[in-house]
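Below, a portion of the complex is reproduced, with chain positions unchanged.
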Amino acid sequence: MTNPGKALPEGATSFARIQAGMAKRRAAERRFKMLGRLAVSVGLLFLSVLLISIVSKGYTAFWQTQMRIDVVLAAEDIDPEGTRNAETLRKADYSSLIKQSMRDMFPEVSGRRDKFALYGLVSNGAAFDLRDKVMADPSLIGTKVSLWVPADDDVDMLMKGHIDRNAAEDDRRIKDNVLGWINQLEAEDRLELRFNIDFFTKGDSRDPELAGIRGALMGTIFTLIVTLSLSFPLGVAAAVYLEEFAPKNKWTDLIEVNINNLAAVPSIVFGLLGLAVFINVFGLPRSAPLLGGLVLTLMTLPTIIIASRAALKSVPPSIRDAALGIGASPMQATLYHVIPLALPGMLTGTIIGMAQALGETAPLLMIGMVAFIADVPQGVFDPSTALPVQIYLWADSPERAYVERTSAAIMVLLGFLALMNLVAVLLRKRFERRW
Amino acid sequence: MTQTPILLVLLLALTSAAYYFGCKRAFRVADGKIRKLHSLPGYYGLYVALWAALPALLILCAWLLFQGSIITRMVVSSLPDAIQQLGPDRLNLVVNDIRNLVSGNIVSGEPDAIMLAAADYYRGLLSVSRNMLFAIVLVVAGLSGWYGYSKIRVQHRARNGVESIINWLLVACSTVAILTTVGIVLSVLFESIRFFQSVPITEFLFGLEWSPQIALRADQAGSSGAFGAVPLFAGTLLITFIAMTVAVPIGLMSALYLAEYASARVRAIAKPLLEVLAGIPTVVYGFFAALTVAPFIRESGGFLGLDVASESALAAGLVMGMMIIPFVSSLSDDVINAVPQSLREGAYGMGATSSETIRRVILPAALPGIVGAILLAVSRAIGETMIVVMAAGLASNLTANPLEAVTTVTVQIVTLLVGDQEFDSPKTLAAFALGLVLFVVTLALNFVALYIVRKYREQYD
Amino acid sequence: QSSRDYISIVGSSTVYPFATVVAEQFGKATKFKTPKIESTGSGGGIKLFCAGVGVQHPDITNASRAIKKSELEQCAANGVKEVVEVKIGYDGLSIAQSKAGKGMQLTRKEVFLALAKQVPNPNGTQTLVDNPYKTWKDVNAALPAIKIEVLGPPPTSGTRDAFVELVMDEGCDAFDFIKAMKKADKNAHKAACQTIREDGAYVEAGENDNLIVQKLEANPAALGIFGFSFLDQNRDKVRGLAIEGVQPEFETISNGSYPVSRPLFFYVKKAHVAVIPGMKEYLDEFISKKAMGEEGYLAERGLIPLPKDEYMSVSKGVTALDVMK
Amino acid sequence: MAFKLDGAAGAAHVTTVGRDVRETVGEVRVNDPRVRCTDVNVHYGDKHAIKNISLDVGKGEVLAMIGPSGCGKSTFLRCLNRMNDTVRECRVTGEILLDGEDINSRHIDVVPLRARVAMVFQKPNPFPKSIYENVAFGPRIHGLCESKADLDVVVESSLRKANLWDEVKDRLDDVGTGLSGGQQQRLCIARAIAIEPEVILMDEPCSALDPISTAKVEQLIEELRQQFSIVIVTHSMQQAARVSQRTAYFHMGDLIEVSETDRLFIKPRHQLTEDYITGRFG
């Protein structure tokens, strides 16, 4: 090389220059890496703050204060004719039996107001628990049984420390006399925090101590099954068509823009669409997971399509050439070589889309899934709600005890999310490779 | 209805059989020499299977779609005249009662003889229909399967046939997007038109004040009810902008870090964790933004002597940005990971540092995918509601100051739709108009984006 | 369409907590299924309700305001001709503040002065000027010198309408010249009384009352407007402010001495009563003493019961299924 | 040399007019062509990469294509099995007959076409799958093997023919992209011959190969020629001389000369050809 430093000032070799610039570049490199690490940490930090705040608020909901009461199941109160007829047993006034047992425990309480407060110590659900017990085993009639029933939510809150015993009487929902009774019950070992099975096995209720997540969870599962089984194949198919097979013309441009645009449509508008099209035109039943699934499918579809297209785009053309060059049809090249390579990206899109669908409330509002539904749905046609709706509704309820249940429901939702994603994440890892 | 799964299973069995025999026949016509065939035997199998399944499925769907109304009509015509005179709405309730009787549900009162008879008739029709459906579907599947079967020749282009069917299926899948768009437009259009009849479209589009305080009626010209959408769009823009200034740097840097620097273990853990952020219900974010971030901003603002509203665009935008991090990070990470290793080596081989390689080689190569991810994130930010309702309030302000309260289009749509006012008031109708205008605006923006991306991509692709 | 063997209810989010309690009780105590209750907002509920007669349409809609005439007409146009109105009780609207706040006594006039967009000129002339007040002290020297900041419902909500009607209207009529406008120019009067300021002093919070409670807790200077049941549940965090010297309490609201409360309703489609299983029984459960009575379980949840005679007439009307005219 | 040249084409072939287009000298046509190209033009957007080329490939013939880098050899090669379809801005005109059938015609199905005219690319492009799967892919999709055992046989014999078997027999499950450059190239050759195409297009198949492997591949080409036609792009004139019967010299998109290989290297007819083979070019 005759004049290597033509572009450089006299005397400076290019390596000297590189060396001179190194300190700055090294610093830039370090900065960049730090920024990356910082970014990931910020994201994770934020996540952990959220998680910690959720868990710390919600974990107590997995326990529930139960109260032991002794009930005299007098035959004349329940089944005076002794028929043991189911309808008779069902109609009997169990709540007065429970009231009686409360009176027996605190014979000194008198006055309508006080009695009223006393009865309020046990949950409204106790009478129904008792009824179910008697109907299951009519031989109990005529005996005195001792059973654990859920305590009222205020008692529960007190036991868990969410109501301050030392606050001024005016500042708490539990007045002094009631506090006295509770103390007495505690001293008699009649109050106990127990694992809250009902939370996982029951549907919604307006009594926090009876409210469970099962109905919403089942609704979510049904809804997401519909969503996943429609949106993944549809999304991938659309992406594959647009990226691999479609002629590039105005029409496909239009579809592309359309899809990008659908991603920006507010989710509640998809609810309007569901109402107008699926309910009013196709006559699908309101509030059904099938309907919710369809609406959420339309909502998540753009996410999956866009992610899948990005993934397909990044498969190098040489792979397609290789397959085509030995006589594979475009379909075969796509199926055997391109899609496997793009699958991680497609799965990411699905994970994110499903996560979004899992957390969405607004579109469900329009199609009747933001509702009080006590029965656990049995299929995709039964009316049901979904977990985020349950969370939303509980967060909006006045009763203090719903605060912890809201957080607990969020924990269940996140657990479900984690479970759902686990499969996808494992699959994605399997297909990931660099070449 | 409950028998449909059984029918589907039968059909599936038939289809599998069709596949099997298709393959077998292909073998036979080729005398066992596959290479004599035009396509792989599996394609012949698929060909026959598709013939067997598709027509039958079409009939099944049509049948299920129309069976209900036909049976209902027949039952209704069997009812006494007095009931038939009731008019469609009432009749519908009677039919519901009959249906409840048929399916053994609890009914409203003691059923009378007419109802019981009708229910019996209904039940009978239902079982006839079911049997006919079974017969027809299976026969059609058999016949059409046989047709496909009989077409198998050595030179029959089964692969092309199957592939073109698949191609049409793919086309159908991608038109779902178009149909959705049509559906959306139709479901907001009529109400929007009604809205524009009471509020001039120009006022709506260019009005600088949004204050649906007082229902707008003809006799109320002087009131302050104002439907100028500009502040809403400005608010949307502001919050989206704030969210993106959080999500894009953090998301992109995370993606780059995870794809290029992090060890496989860190990546395997951190990526799914970040994805959890997208799945946390927005109510949670809303509470977090309103109760933790907003007060923090207000206090630190007060500390600096700034006047910060207790509900600020900043709080909502920041938290929203956090929520959409995974949209940027995970999707970008995937496309970055897919950049061929040889490009990295090319840069490293000349003494580029990792960051230089990333910025100058990998990012440009992955750009189309990253742009897609960012557009998706922007879209998500535009469509988000709950966080803004809870943290940025509902008051519309035409401002670029992130420390003030603003509101967004979607927030207004939701609050207008679920509010208390009468449903034909301009307030409710405004929600539809907002939806429509937002749709059109984003559509236009997307066209612009497509154009820009195209132009920019031409340099690289 | 498939058959429906449960009651479908839609409507107000304010009535939702009460309707659901009744529904649950009804579902547990009878052989019928628990009704499905959607929380769609009063307007949305009435829209669905009025869409027609038939199983695909709801049987009942809850409302935190009376149905409007135009809506009833729309109903009739869609074939929903017979509608039974049921007034179920009152919802107290409380103005509250964090326990950490200073506490104050307010009058409706002061609230009006603090929140209206235009107020009578402080210099005494009988004109309206843009609201100049920054702190409560500006409004009334006896009040503390804290910034006016009130978290309240947005203009789309019925709670807001009620607030405007019960507080602002009353407050502004304390000024004679405005009151006089009512006769001359009804709309001007309405505009003067019902328009709430939009300069940030009144913060339009969402419809989530729990959130307002928590925001108040975080910001002791602010006041909040929300339903009485939330005040009741959060007495350790917030305190209700007395209006015209009356504290928001169960008793004061129920006996009418606390001025700010509004009636709640639900509307029944009479055509459905005979054919949807359980309709009659649900209505009976709702108007039973055990539910709606003075010591009924609804009262326990914060619904302010109807006065006795009103209760009697409502219950009679429901039993007879008297339709609205 | 075993095959006859078409008498008519013995003289210079006059291409249809075009001012900047050079006429081809030499034997463009053969008696019994497998592939016959007439007036083929290729444009990449504005760039006119192949200019009015007419050329035959005979049955059982090895045709070598030489010429300076960037002159259009690969582009022309890719026309022969319509690989240029996959390049968006690429436009091909003219007539290309395979066994008398125009492969550019609308109703031709490119898939069986490419199975008959297989291609080995200039840059090795193994699938990111196992070595076995790389080779087995073609036979699988074309249904060449009835059983796994058959397939094993085909994979092994293809890898043997490509002189790769010994190096990879113990690691058939490793990914193909983890091989050395030359190994990848041989893998791609093995992949192409596994489907037993009628015409094989090879774009510099030996560029990354050592002399021994090169010799093996050349030997393979000689074997394959018995049944098939082969078109090979090469930069090594020695190689062209060793393996081919006819050689075509390309220059900036023009086909300058086509002659019997021996003749072309010994007595080129065109000045440009002579300059190139004597190294005087450029």
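Observations, loosely collected:
Per-chain numbering from 1; labels A, B, C and D assigned in written order.
What we mean here is this: contacts are C-beta pairs under 8 Å (C-beta built on N, C-alpha and C of every residue); 3 or more make two chains touch, one makes a residue touch a chain.
These numbers were taken from a predicted model, which means no experiment stands behind them.
When all chains in the structure file are tallied, the complex works out to A x1, B x1, C x1, D x2.
We adopt the following convention: only the chains that are shown with their structure count from here on.
Listing every chain that touches subunit A and subunit C alike gives B. Chain centres defined as mean CA positions place B nearest to the mean of all protein CA atoms. The interface with the largest number of contacting C-beta pairs joins chains A-B. Annotation: 49 Å between the Cα-based centres of subunit B and subunit D. A straight line joining the Cα centres of subunit A and subunit D is 60 Å long.
Look at where the CA atoms of subunit A average out and do the same for subunit B: the two points lie 19 Å apart. Across the assembly, subunit D contributes residues 111-112, 141-142 that each touch 2 or more other chains. Shared interface positions of subunit C, defined as residues touching 2 or more other chains, are 1-2, 13, 33, 40, 56, 207-208. Annotation, chain-chain contacts: A-B, A-C, A-D, B-C, B-D (touch as defined at the top).
If you check the complex, the residues on subunit B that touch subunit C are 1, 68, 87-90, 92-94, 96-97, 99-100, 102-103, 105-109, 211-214, 219-220, 222-224, 286-287, 290-291, 295, 298, 309-311, 389-390, 393-395, 404-405, 407, 415-425, 427-428.
On subunit B, the positions that touch subunit A within their shared complex are 159, 163, 166-167, 169-171, 173-178, 180-181, 183-184, 186-188, 249-254, 256-258, 260-262, 268, 270-285, 287-288, 292, 322, 325-327, 329-331, 333-335, 337-341, 351, 353-356, 358-359, 366, 368-370, 372-373, 375-376, 378-380, 382-383, 385-386, 409-410, 413-414, 417-418, 432, 435, 438-439, 442-443, 446-447, 449-450.
The touching residues of subunit D, when paired with subunit B in their complex, are 109, 111-112, 141-146.
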